Structure formats: structure tokens, C-alpha cells
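Chains shown are a subset, placed as in the full complex.
All chains are identified by letter, namely A and B, in their written order; residue positions are counted from 1 within each chain.
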């Protein structure tokens, strides 16, 4: 059996030179204010035992990691019907490109590019009727899977996102013109940004992902959130599409289904074994946490847990 | 010298079979209500003598013909500075495509595609400060060049456009994300639609275009609206970009600088001689008035006034 504690101690040491490389996201002022040199890594096993290094209780903006939770929720509600409105294939384009969306008549490639997550948010809005009710349900879902009621969103980040969210408004309006947004564009985009501005620690994120490592069933509470097939789908979309235009790179270096956010967080699952979350705000050139990606790579190399 | 009256009488007769071909614009309910079988043609010479056939006093929605007036006005205010924000070349894409706009970093190809006219509207908004003041100045400009105070906009068309204007909102938001829209997106797009919903008759439109046939100077009032060079620019952009993806077709068949609108109107100028307006609501497959284009073709063929 692998010695997780020993491996984390090694990572703690070896990650140091990477903590000062890369740049934090600065497209909105609220994200640019974060301390750039932070690092945390949390692992949790099916028996609930957890291993942490660094600032594992520091909350940060989960940003695109929220896409995993909204996709899961919508898949649970709509099942395969969801795929009529959002695809499941890698995009081969930057995360916010309009080109493919126009050629493909407003159907986004997958739920992890912005356009896809906006459509997913629209499906939730249709189900939960109001903006507030939708966000409350998304947040409650995250609280439930985290087994933790103390999770909320960062109002400043949310407002800052919306003030600079013209490209996402362009994506949403374009999809609306193709008939692929059912609700008011402003409501959809505001809810999308609110989801992105939820703040969590690595300890909380690792806990929240555990059900995805276990066929949709939380191994601690035994609550089934989604079917085994749906969990397989979420994991396979994370592996092929979870890191924008660097998904292939991540698959090679890390070899685990995962999803990153520009806030510096990355979540990953080792199917049937554990879930992992890392945090470090400086990003590499593809917009993924530089030290976070490296820490995950070190982990799978040392533990031999890469799926390849 | 050509006998305009005789030519118009011939056109009146020959155009009959074309009046029932094509379909009216129906993307907004307000435009779909127009009587589809109407036809009018108006010509005005530099001495003020005018020639008309059909329902030449019927007002219709000028739609994209407004782009000629807003481009003229903005060119007059900003001169060559305007070209930093909007190009002067044909687009080779449908009038409302986002693809080229994304690859070219939010700079529209020319002022006669939607994105270009939206940028032009934004420049006017920056100059005239408020939405209402901007529209008033555009309308006043049109009243002045038409020598006619009795021109207004159709409120129902305007509101209907905005309710279905998601693609234009997508274009405007995309350009805003590239920094090429300075004002509030909603204000810009609303003003753009208000300009499009101005209603005029062919008699009024022909009169309004006369200064463009005469180097920027109204030959009747002798008022100079723009420089000779600017008038040449407006005319050359009309010739190369005036009819979306059928500009080459129009240049060949009609051989005059012109601009069409989905309301069924087309304006054209014979440089140094006259201006012309036609109206017939049914459109060909490129979105230009079918009988209107044919009438103009018959006119240049019979009169020998094509520029080629």
C-alpha cells in the first residue's frame, strides 16, 4: 500500500521552486487581490481518512470547478436529454471561443467550456424556476456532497465577474439566438457567475468530489447522488475536456480525471480509491494552476496511481 | 439625353411578374405584417425634378439603409480616426457572422455589416452623450438631408427588433470584450435598432441620398454635409459592401453604389447625376428586395447609366 503521508511530505518540499512561477488571473480585480504564493493539497479516502498539506482550510474562488457540480446536477435531472443541448467532446479551441459555437449552431462542445456551463446553468434555471432558487439548490448540492453547511459565495468576485463578463454575455446571446437558452440571458449569466464565485478550501473540495470516485455514491454517508453511468460520464468528460486547451497535456502528466479553475484550484479523482484537491493561485500559460498541476503530477508519479 | 419618364413607365410594366416572387422578412412580427406586393421607385435629379412610380409616398422601415446615414454622420465627426474601429473591406461572410469578428479582434470588416453599424452607433453615442440625444441627432440629420421634417421611427418595429435581437447583442458584447464598444451595450444596441426602425418613403429616401451623388453637397440647397473625399468613401463602400454577401452580384447587375434594407428598400446613386430609391418588400435569397433589385437593373440597362 502507498504511504500517502510520506508522499505529501515529499511534494511539500519538491513543490517549493514552482510556487513562484506563473501569474495569477487578473482579468477581474477581485481575483487579482489573492496572495499568489499559497499552496494546499488535500486527499480523502473512502473511509474518511484525510491527508492535507499547506493552507488546506483557506477558502478560494472555485471558478470553473463549479462546472463539475452544475453538470452533475443537470445530468441527474435531465439524464441523456441534456446532450441535445450540450456535447461531450473536446473542443480544440480556447475555452471561450465563439467560432465553433457559430458553426455548430449554438450547441457547445462540452459542459466544461464556458458556453457549455452557461447552457447547463440555463437548464437548472428552467428546473428551479428562479435565479435565487437555482443558486440555492446548486449551493445546497455542494453543501450536501461536502457534508458541510459552511459554504458560501464571494459577492465581490461575483459582481466583478459580471462587470467584466462581456464575452460570456456574447456567448449566451449567441446561443439564445440559436434557441439554446430558454431563460433571460442576464439571469442565466448572473447565476453562472454566482456559481463560479463559490469559495471553498481544498479540504472541502476533496470531500465534495469523493462520490465521483465511487460510482456516484458517497462512500462515507452511502448517499447515491447520481448513477454509476453518470459518474463515469462526468469522469470521462473531466479527463478529455477538463483543462481547456491543455486537456491532453494534463491527461499525460497527471493521468487522472480532473477539473481546474482560474482561481488556482484543481480537483481530481482516482477512481475507486480517493479524491484530491490542490490550490495555488499562479497559473501556467493555459490558465491552470502551475504548482497545482505539478503537485498532482508528482503524486501520480510517486504513487503509481495514474490511470495510464 | 435619357427619357426617365419613359423608362420608368417601361419598368412599371416589366416589373409586374417579379412582384410576387420572394418572401418578406419575417424574423420579427412587426415586419411580417407589411403588404408584400407593394412597389415604388423614385428618382431625383440635381435640379430637383423628380420622377416616381408606384406607392412612392408609402413609408416603410428603412432598416439597414440607416447604416449609410450613421456611417456618413460618424465619418463627418471622426474622419479617418473612425477606421481604427471599423474597416472598409468586403466581409465575405453573412451580415451577422461572429467568426471574422473574433479572429479580427473585434474590429468589424465594414460599416454596413451589423457589427460595423453597431460600432458606428457607439461612436455617435460617445459624441452625443445620451441615447435620446444620439437618436435625435441621427433623425435630424436625416430630416435635413431629406429637406423634410416629417420623418419619424416606428416604435413597434423598434421594440420587436430588440426583443429578437440576441445575435446583435452577441456581436456588441463580443466587441465590448475586445474594447471596441465604449458605451453601455444595451444603450448602443437599442439606439442601433431605433435607427433601423426609421420609416421613410422612396420619395424621401431618393431626396435624402442626393448629396452623396454630388460630392457631399446637396445640389438643391447647396449645403455641404461631408467632404468630397468622404462622399467618395461612402459610395465606394456602398458599391463593394452594400448588399451583404451579394455585393458582387449587385455590382454586376445594377452597377451603382447602393444599399439595401430588409424592409424592402434600396437606395442607389448615379454619381454626378441623380439618386434613386426603390421599395418592394419581398426579398431574394440574399435578403435584398427582389423586385427592387430587378427595377434598378432594368433602369441601368435601359439608361446606360451603369458605372461599368
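By our rule, contacts are C-beta pairs under 8 Å (C-beta built on N, C-alpha and C of every residue); 3 or more make two chains touch, one makes a residue touch a chain.
Every value quoted in this text rests on a predicted model; they were computed, and no experiment measured them.
**Q** If 2 of the identical protein chains are displayed, how many copies are present in the complete complex?
**A** 4
Here, only the chains that are shown with their structure count from here on.
**Q** Compute the distance, rounded to whole Å, between the mean C-alpha positions of chain A and chain B.
**A** Computed from C-alpha means, the inter-chain centre distance equals 48 Å.
**Q** Which part of chain B faces chain A closely enough to touch in the complex?
**A** Residues 97-99, 102-103, 166-167, 169-174, 176-177, 185 of chain B touch chain A in their complex.
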